[in-house]
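Every protein chain but one is kept in place in this view of the complex.
So, subunit A:
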Amino acid sequence: MALLQRVAEQGRRVVRFTLDGRPAEALEGDTILTAMLTNGDQLRRSEFADSPRAGFCLMGACQDCWVRTEEGERLRACGTFIAEGLRLVSASEWAAEAASGESAS
């Protein structure tokens, strides 16, 4: 199930959010990537390969970790902290239009 394993710093305050419609828990100071991958094993699906993706660099270089909220907002999961009540989707596909709209290239 979970891709990431917590091995330290587990005394932090619990933050509740929703992952694919189900309630889930993270800890204060988790990135969205940590929150999602300690509760599951993917962040999104690639529009090209129809394959799951779970980020790669964790430092804002690869851009593989963009996720969607239920409201359609896009967030870079490794660079955005989890917040109470966020409603995240792990199965969303990246539409080509979204990619070009975003990088304007």
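Structural remarks
As a convention for this text, a contact is a pair of C-beta atoms (placed from the backbone, for glycine too) under 8 Å apart; a residue touches a chain by one contact, two chains touch by 3 or more; residues count from 1.
Throughout what follows, contacts and distances are computed from a predicted model.
The subunit not displayed here is recorded in UniProt as "FAD/NAD(P)-binding oxidoreductase", chosen from "FAD/NAD(P)-binding oxidoreductase", "Spermidine/putrescine transport system permease protein", "Carbon-monoxide dehydrogenase large subunit" or "Sarcosine oxidase subunit delta". Within the complete assembly, residues 3-13, 27-31, 34, 38, 41-42, 46-49, 51-64, 66, 74, 76, 79, 81, 99, 101-105 of subunit A touch the chain that is not shown.
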